[in-house]
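With one protein chain withheld, the remaining protein chains of the complex are depicted in position.
All chains are identified by letter, namely A, B and C, in their written order; residue positions are counted from 1 within each chain.
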Amino acid sequence: MDYQQIIEEVYQEVQEENLRGKVADYIPELARVNPDQFGIALVDLKGNVFGVGDYQVPFSIQSISKVHTLTMVFHVFNSKLFSRVNVEPSGNPFNSIAQLEFEKGVPRNPFINAGALVITDALCSKFEKPIEQISDFINEISGKNCVSINDSVKKSEQNHGERNTALAYFLKSYKNFNNNIDEVLDVYFSQCAIEMNCVDLAKSFSYLANDGFSIFANREILSESHARRVNALMLTCGFYDEAGEFAFRVGLPGKSGVGGGVAAVMPHKFSIAVWSPELNEKGNSVKAIKALELLTDKLSFSLF
Amino acid sequence: MDYQQIIEEVYQEVQEENLRGKVADYIPELARVNPDQFGIALVDLKGNVFGVGDYQVPFSIQSISKVHTLTMVFHVFNSKLFSRVNVEPSGNPFNSIAQLEFEKGVPRNPFINAGALVITDALCSKFEKPIEQISDFINEISGKNCVSINDSVKKSEQNHGERNTALAYFLKSYKNFNNNIDEVLDVYFSQCAIEMNCVDLAKSFSYLANDGFSIFANREILSESHARRVNALMLTCGFYDEAGEFAFRVGLPGKSGVGGGVAAVMPHKFSIAVWSPELNEKGNSVKAIKALELLTDKLSFSLF
Amino acid sequence: MDYQQIIEEVYQEVQEENLRGKVADYIPELARVNPDQFGIALVDLKGNVFGVGDYQVPFSIQSISKVHTLTMVFHVFNSKLFSRVNVEPSGNPFNSIAQLEFEKGVPRNPFINAGALVITDALCSKFEKPIEQISDFINEISGKNCVSINDSVKKSEQNHGERNTALAYFLKSYKNFNNNIDEVLDVYFSQCAIEMNCVDLAKSFSYLANDGFSIFANREILSESHARRVNALMLTCGFYDEAGEFAFRVGLPGKSGVGGGVAAVMPHKFSIAVWSPELNEKGNSVKAIKALELLTDKLSFSLF
Partner (left out) sequence: MDYQQIIEEVYQEVQEENLRGKVADYIPELARVNPDQFGIALVDLKGNVFGVGDYQVPFSIQSISKVHTLTMVFHVFNSKLFSRVNVEPSGNPFNSIAQLEFEKGVPRNPFINAGALVITDALCSKFEKPIEQISDFINEISGKNCVSINDSVKKSEQNHGERNTALAYFLKSYKNFNNNIDEVLDVYFSQCAIEMNCVDLAKSFSYLANDGFSIFANREILSESHARRVNALMLTCGFYDEAGEFAFRVGLPGKSGVGGGVAAVMPHKFSIAVWSPELNEKGNSVKAIKALELLTDKLSFSLF
């Protein structure tokens, strides 16, 4: 399988379709990015890297970091945290507070904002210096010191963070939040402000394509069974209110972010990161999703 | 892989756990069934059959028939029907009318009742004698005249069918229903009243494990790409409000019915049907779900 | 108090404001009405009639008839029916089915469509010929044979009645509907198709301004306490999702219909009917509401 040739074809075909969306603009730092950027990096299970376009340009990974933090506390999640977050698709926008009320303070899944806040809260219970631990962890599994936190993005998120703050207080009113709210939010906004390029991001997802073992960290990150469960969660909940559509058209477990990135895996084959800033109405990158759809068609790979 | 030995182990272990639930009792015909029955049938891609317990006892397949009817009109669904039904998980009980109102008459997916009614309506537009066509189709893909419609179940469903009738009128108020309501409901209640045993049901799902080709019908039922999409839909939407949980713990595409049956597939390996009447709170068979969880653990098979 | 002069001033001032809305167009019969018509009739407790504009032109009273039917079964409502319908404002559009689901088949109040269907169902339990009984009752309390049922409006309502039919089946699924659905709907669509002019409509509300005694029928229609309760219901629930606004700005108990009519009462003073076909976004006549606001300002009458 010549991955390099295939992703170049995909890149070309997507570019020709001239798809347009809307760059996230809730903070000025994201709105300012060049909307025409588009990159793809694919990493196979031997560590070979294939790239095209702007695949070496760092971008804001935003919600994709929720997969990393979930992994860091998954062993807790699987036992104690299990009662604090569900694993069901949401059927509502990522930041809905109504659903949280209907379900009495237990978020639908760890990838909507309320659920990710519970995960970060659990992470703050476990680690003394959670922000450093997150960076160290991602650096380790991507095999390189690649993580930087964009301070102006972080500050801007904080300044527009009223809704996430409301979610945190709401969780606390249901006793589903254990640490100081400001401290947890500081970690949360930091993880959202992480910048990486497509290559490093694809590497950091490699263990999920490899039954939990990272060839870059050279250790088991998750047990085989836990790695599968993270993949199942990404497939059913990784794309906000468009998870079904993505499973239907692409059929790979993945996670998107409002920075325009998508990271996904084909189990036992490869991990991949695609990035382009313009988003569709559901908040997912229009070019990234199209690229992944074309790729799975060409490869005849699919979970199903 | 000795499938016979494995399903016997699974059967034994589930029986020892002595799991209890509640037989569906909204109609007397379902409530009357012996709750202790439990059967498993697995069919590999060569057509070999493995069975244990009550795997040859016919039972009411109920909502599992929605996979068959969806398949019969999938080519329409994929183009014209696409605007009439979404492919997103529901996050609500299977018969919720509230969600249908919020989403202006377009059901979330083809497996909740409102979506299945749209599918049956489309089927009634296509075929002159839809009930016979459904029976003929299932008989063909299971390689045998195995389908019978239980008339007293059907009549009982009709007598308790106010909520489905309300859904049909509601769909019609949004102009998302084309045929006579009573006629479509007659087909719908007939398909829910189909009885088959585990072997025939597993055979009837075989094409979904085989890229769309049925070895029993000896023809392509769906294109490879469409078969994958049906599998993706089953994975994200096949278990009512418990689809995420099932993907998380089992990781196979499947569909359950309130009769206590579950049909599922492991792509490129096998199809399987498990049946036991007692249901959990979400309406899925407690023993069937446990059996599938143990099976995928033992086989180390999973999509992910 | 010179009522004639005051309503003429009100009429003049409203006309000068040139308020515009949108005639109800869900059925062609309502859409076809001349939108510029506007009439006011006020009836004091001695039976004196004051009128201006198109106050003698019959129009479709639509939902205003829900006050008449409620009155006809209020004694039942107050005891047995009490458990079948609540008396709380809705906070949702008049034909919402979602709320009915959240509240398990018990409508919020007798003036939203679901609640009115329960009332008409109760009326069908009580009377052999319910349509005739409704006409007879309204004729009696307005002191004249004034009621006619517009057959083409009724048929048109029936042909566009899918949503009300869905509500009826939904109520039945919760066992909150006792009679044959088609028969009750026939009565319901008949009562909505009643035509009367402003004078007769105002007369038919006179008992609610008079502690339950109708000077036109010359008998007690409701006890004093029941009459007050109907008034309280009109004040809190009589204007769909705009009841609070109407209480806030006008402060009179009243009921509106999509035909553009509003009937209201000032207890111990008068009853009034105002009609103009153009509606605001909430489905209430723009001119009628403005007229009542000006009237209560001028009269310095208000409940509060």
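In this text, a residue touches a chain if its C-beta (ideal position, glycine included) is under 8 Å from a C-beta of that chain, and two chains touch if they have at least 3 such contacts.
Keep in mind the model is a prediction, meaning the values are calculated, not measured.
Q: Of the chains you can see, which ones touch the chain that is left out?
A: Taking every chain of the complex into account, the missing one touches A, C.
Q: Quick one: which of C:21, C:130, C:161 or C:251 touches the chain that's been left out?
A: In the complete complex, the chain left out is touched by residue C:251.
Q: Which is it among C:54, C:200 or C:242 that touches the chain not included here?
A: If we include the chain that is not displayed, C:242 is the one touching it.
Q: By the contact definition given up top, give the residues of chain C that touch the hidden chain.
A: Missing-chain contacts on chain C: residues 86-92, 99, 108-109, 224-225, 227-229, 231-233, 235-237, 241-245, 247-249, 251, 253, 267, 297, 300, 302-304.
Q: In the full complex, which bits of chain A touch the chain not displayed? Write them out.
A: Residues touching the hidden chain, for chain A, are 96-98, 101-102, 162-163, 165-170, 172-173.
In this text, only the chains that are shown with their structure count from here on.
Q: Measuring centre to centre, with centres taken as mean CA positions, what chain is farthest from chain B?
A: Here the answer is chain C, farthest from chain B.
Q: Over half shared or under half: which fits the residue numbers at the contact of copies chain B and chain C, same or different?
A: same
Q: At what distance in angstrom does the C-alpha mean of chain C lie from that of chain A?
A: Here chain A and chain C have centroids separated by 55 Å.
Q: Would you mind pulling out the distance in Å between where the CA atoms of chain B average out and where those of chain C do?
A: Result: the chain centres lie 48 Å from each other.
Q: Could you pull out the residues of chain C that touch at least 2 other chains?
A: none
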